[in-house]
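Okay, structure first, notes after.
Missing here is one protein chain; the remaining ones are kept as they sit in the complex.
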Amino acid sequence: MFLLFFVLAQGVIDDVDVVNSTDLIEKSEAVHTIVQAPPTQIYTRDRANDAGGGIVVFWKKSEDDGAGRESVIEYHIYRGTEADGDFELVGTAKAGDTSYTDITTRDGTPYYYQVKAFDGEQHSSAAVSEAAYSSAQWFHTGRISMLIATILISTFVVWFINKAKRGHELYIRPIAGLEAVDDAVGRATEMGKPIMYVPGILDMDNIQTIASMIILGRVARKAAEYETAILVPCTRSIVMSAAQEMVKEAYLEAGRPDAYDADKIQYLTDDQFGYAAGVDGMLLREKPGAIFYLGGFYAESLILAETGHSTGAIQIAGTAQPSQLPFFVTACDYTLIGEEMFAASAYLSKEPLLLGGLKGQDWGKAIIIFLILVGVLLVTLGFTDVIGWLSTGQ
Amino acid sequence: MKVLERLEKIDRRYVFILILLAVVIPLLFPINFKIEVSEPVAMLYRTVEELSPGSCVLFSFDYGPSTMPEVYPMNLALVRHCFSKDIKVIGIALWPEGVQFGNEAFRVAADEYGKEYGIDYINLGYKAGGVVVVSAAAEDIATTFPQDYTGRSIEEFPIMTEVKNFDNIDLIVSFSAGDPGTREYIRIAQGRYGKKVGTGVTAVSAPAFYPYLNAGQLQGLLGGMKGAAEYETLIQQSGLGTSGMDAQSIAHGLIIFFIVLANVFYIAGRRKK
Partner (left out) sequence: MKKEVPLIITFVAGMIMIVQYFVPHWPFSNLQQMFNNWFLIITVFALILGILNLLKNHIEKVSRRRKGWLYSIVLMTGFMIMGVAGFVWGPAEGRPFDWIYWHAHVPMSSTMFALLAFFVASASYRAFRARTAEATLLLVSAILVMMSRVPLGSYMWSQLPLIGDWIMSYPNMAGQRAIMIGIALGVVSTSLRIILGIERTYLSGK
C-alpha cells in the first residue's frame, strides 16, 4: 500500500512522562491536613474523527503535580449526566497527563465531567465541566493528504487507461522474467516433464496471491496448448479453489477441456514449513522441467528454490516481499521484483487498458519522487512542518 | 586445474556436512566470543530502561515453532528485563502458535523474579484478524480480548483494571516472524496512535525494518539470534541467544570461506579461458 510512503515520512513520538503509580502503596501514617491543589480549566471536546462514543476531557495540571508539594500521583475522572447530579468514576490518568479520553459515551447524551487530583489518600476539590456531547464524523480530517494522493493517483491511472482506449501506443520496457515464461513452458514440454506452479503461502485476500493467479492463467494456457501437465500445490484452500478455476478456464480456452485434471491442483497444508516440506517432496519426485514461484513468500523461499535448483529445472520467481528477493535472485534463473509481478498481466496480454494502468502508476511514482525531493529539501532547510502535512492522520 | 574444476562442481552435500560440523562443535564446546551491542538493540534496551516501575508494556507473540529458535530468546530476554524493572506485561498473539511461546517465556521469567499471573503479567491469547485486532485493541482491549488465554474473564485480573486501551500502554513490542506482526503495529499503534513500538524479528527480515527504525517509527530492532544475544548481554543474563552465538560465528565464517573459495576457482577458471 502506498500509505507506507506516508507512514515512512512521519515520525511521531509520543513522549508521555511516566510517573510511577504503584509506589503509592507506601502510605504515610500522618493525617493529611493540606489537600493538593485541584486541576483547573477543565473543558471537553468531542473526540475528532471517530464513529462517535468518545469525549476527550482536558485540564490544566494541579499546582502540586510535578511542582509545589509534588504530591499528586493520579487524576480521577468522574462523569455525570446532570451538572448537579451524581458523578461516577470513569477512569484515571497518571500525574503529568492533561487529558483523558472517555470511550464509553452515548452519542447525543449530555455529560458533565469532574477531574480530581489524587495523592494516594485523598482527593482535591473539583469544578464541573460544561455539558459535552459525543458525535460521529462524516469525514476523517486527518486523512486529507491521503485523499488527495488517492484521487491524484487514481486520476492518472484512469486517464491513461482512457488514453489507451483511444488507441494511443504505450511503451513497456522488456521484462526478462516475463519474456521467459513461454520459453520455460516450452522447455518443460521438450523434456517431457510437468510444470510446477507455486502460488506462495498467503491467502486470497493478499494482492500478491491475486497477481499470482493472474499469471497462473497465462502459464496454464500455454501449458494446455503444449499439452504439458501443470502442478499447483496450494497452502490455502481458497487459493486452491481459485487456482482450479483458473487452470480449468485456461484449458477450456485452449480447446482441451478433457486434458484438465483438478487433482493436479491440490491443497497440502496451512502450515508454512509443512507446506515447504510437501512442495520439496513433490519437486524431487516429479522433477518438473519448469518451476514458477510467484506470490507471497517468507522463509520457505530459499528452501523451495534451492531444492528446485538441484533438480535442474528452469526457475522463475516473483514476490513483493523485499526480504525474500535476494534468495530468489540467487537461486532462480529469473526474478520478478515486486511491481514487475503486478505488471505481469498487462505485459503478457499487451492489452491497452492494462498497459494504461501501468503508465498511470509510473506517474504516481514520479509524483512521489518529486515529493521526496521537495520534502528532503524543506526539512533540510528547517521547515519540519511538512512532515505533518503528509501524516496519515490518527 | 582438474582439481579446481572438480572442487567448483563439488556435491553440495559436502558443504552441508561442513556446515553441520561448524554448528554442532561450538555448541558442544563453547568458545564464548565477546558480544558487541549494536545501536538498534541498545535503543530498545534504553526505551525499556526509561520506563518507570509500574508502567505497562504490551508484548505481541507473532511467531511460530519454526522461527522459535530465533525469536523466543528475544522474547524471554525482554520479559526478563521488564520483570526485573517491575514493569507490567500484557501479552497477546496475532499468531495462534505464539500463545504457547509467550506463556513459556512468562513462566520462566516469573519464576526467576517472583511475579504473579494476573497482577504482574497476563496472557490474553490469540485473536484472528491481524491488523483488525490491533486497531480494535487500540480502542478497547476488553472488547477485543474479553478473556485471557484460559478463558477467564479479564475483569477478574487486577492488572487489567488500569488498562483500557493503548492510551494506558507505554510501549509495544512485537516478536514477529512475518505478517501479521510488526508492520501492523507500526501502521496502527505507531502511525495512528503515536505509541512507542519496538520489535524483535528473524535475522532474514531485519533489513526490511531499518527504514522504520530510521524514520523513528520503531524504538529499537532486534534481529535474529544475534539481537537476542546482544540484549542478553545488556541485561547481563545469558540465555539461548548467547549460547548460539559461537555456532553462528563459525557458520558465518565458514560460509564466507566457501564464497571466497568459489571465487578463487571462478577467477582461476576465467584466467585459464
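Chains here go by letter, A and B, matching the order in which they are written, and residues are numbered from 1 within each.
The rule is short, and it goes like this: a contact is a pair of C-beta atoms (placed from the backbone, for glycine too) under 8 Å apart; a residue touches a chain by one contact, two chains touch by 3 or more.
These figures come from a predicted structure and were not determined experimentally.
Within the entire complex, contacts from the absent chain reach the displayed chains A, B. Check B:E36, B:E116 or B:E155 against the missing chain and you find that the one touching it is B:E36.
One chain of the complex is left out; on subunit B, the residues touching it are 12, 15-16, 18-20, 23, 33-36, 38-40, 64-69, 100, 128-129, 132, 136, 203-204, 206-208, 210-211, 213-214, 223-224, 226, 229, 245-246, 248-256, 258-263, 266-267.
Considering the complete assembly, subunit A touches the hidden chain via residues 1-5, 8, 49-52, 136-140, 143, 146-147, 150, 153-154, 157-158, 161, 203, 205, 207, 210-211, 213-214, 217-218, 220-221, 234, 236-238, 240-242, 245-246, 249-250, 253, 263, 266-274, 276-277, 281, 285, 299-300, 302-303, 305-307, 309, 320, 322, 325, 327, 330-331, 337-339, 341-343, 345, 349, 353-354, 357-358, 360-361, 364-365, 368.
Simple rule for what comes next: only the chains that are shown with their structure count from here on.
Measuring from the averaged C-alpha position of subunit A to that of subunit B gives a distance of 21 Å.
Against subunit B, in their complex, subunit A makes its touches with residues 3, 7-14, 16, 18-23, 91-92, 101, 103, 202, 272-273, 298-299, 310, 322-324, 392-394.
Partner subunit A is touched in their complex by these residues of subunit B: 12, 51-55, 64, 66-67, 86, 139-140, 162, 164-165, 167, 170, 177-179, 186-187, 190-196, 202, 204-205, 207-208, 211-212, 215-217.
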